[in-house]
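Here the complex is missing one protein chain, while the rest keep their positions.
Moving on, here comes chain A:
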Amino acid sequence: MIPVLATLAEAWSEVRVHRARVVLSLVGVFLAVFAMTTVTALGLLVAQVQQEQGERMGGRSATIGVTAYDPQTGMPPDPQEWDAAVADLTERYGITTTASIGYEETRFRLPGGTQAVQTKRVSPSYGQLHRVEPIEGRWLREGDRDSLAPAVVVNEAFLAALGVPDLSARPTVVIGGGDPVRAVVVGVVREGYGEELLAYRVDRSAGPWDAPGVADPSAMAFGPSTLELWVRPEQADEVMAVVSHDLGLALGGVQVDAYRSDSQGLEETLGMLRLAIRGAGVVVLVLGGLGVLNIGLVTVRQRIREIGVRRSFGATSSRVFSAIMLESVCATFLAGLAAVALSVVLVRNLPLDQLLNSGIPLAETPAFPVAAAVEGLVAATAVGALAGLLPAVIAVRARVIDAIRF
């Protein structure tokens, strides 16, 4: 134990005594480890953001979109038949999470006049399937189907058109048409481009303002209604095949299309990007290591006399070797530690939802990846060991009597 402690103490003493040289030689290693760790951590965070963005658009992995329509008329199938066929299908295959999406234009009476707004009629489970994170208020829920006043979730442009800054005043808006009804704005999402107004309502309701089970005649205006099924990715292909087949048979003469609607290949793309950046980090790390090696070689030649003196104290070859190696390892480990610490501070304090996610809160903000920190420290230590190897060999092979010159 004592020799190990003594070797560490000796190495640390050398680092302390030669701190200016050590610090200069470590700039490259510090920058490389900082870059590697930060890139790795940011890569994971960006992947999370990309994944959430992809999931907002196309659903979580794996989401199977199903559309059904009469090829002759283009109209959707009878709602009762459709619901029965879907219920039978989900029960048979144990699919627990489904969502329906329909598109319509809803006429909202806004302060500037009545305006037709593109509205998605969705089931509340759409929020779970698409990771919808309202920036204010809440998402639609099952109880909204029975509400006397329909609930709507709108985007920020809609809220601005409504002339209210936020939901604190519990704003309402009248849905016009033949049977006008006052709806409650329950949530705000960050979606749409520019001044485009968007709204979400529950797909079908038992409320007095919506005839239950009746297909909206305008539902086909923006394409057929879609059923979404959330299944395990490995089951996706099989489910797509059976859904098309079984629903086609059940509905008779209806064209049923099933397809993957979630983003695929995103992970591979991000993986390639991370690999490229990490490759650059490794190159920088190698260059930093060469800097440490270079200064280590110069220094060890200057310190030959000192090494000779230490040999006269009884230092063995292995002790001289390990002291020089540890000196390098200690220094690069400390540089790695500082780089990782700075990386953690930077990444933790970056407004990632503002920078990467248009200000939408991340559904799952990942913690700073421990693997990235460990990887950075291991890389720094390995560079120190490699860069210390050659100077250590030179130190051991130096002739003591030449070094001391009695």
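Following the convention adopted for this analysis, a contact is a pair of C-beta atoms (placed from the backbone, for glycine too) under 8 Å apart; a residue touches a chain by one contact, two chains touch by 3 or more; residues count from 1.
What we mean here is this: contacts and distances are computed from a predicted model.
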{"item": "Per UniProt record, name of the chain withheld from view [\"CoA synthetase\", \"Putative ABC transport system ATP-binding protein\", \"YceI family protein\" or \"DNA repair exonuclease SbcCD nuclease subunit\"]", "value": "\"Putative ABC transport system ATP-binding protein\""}
{"item": "Residue touching the undisplayed chain, where the options are A:Glu136, A:Glu156 or A:Glu306", "value": "A:Glu306"}
{"item": "Contact partner of the left-out chain, one of A:Glu10, A:Glu133, A:Glu228 or A:Asp262", "value": "A:Glu10"}
{"item": "Positions on chain A where the hidden chain makes contact", "value": "2-3, 5-6, 9-10, 13, 17-18, 305-306, 309-319, 400-401, 404-406"}
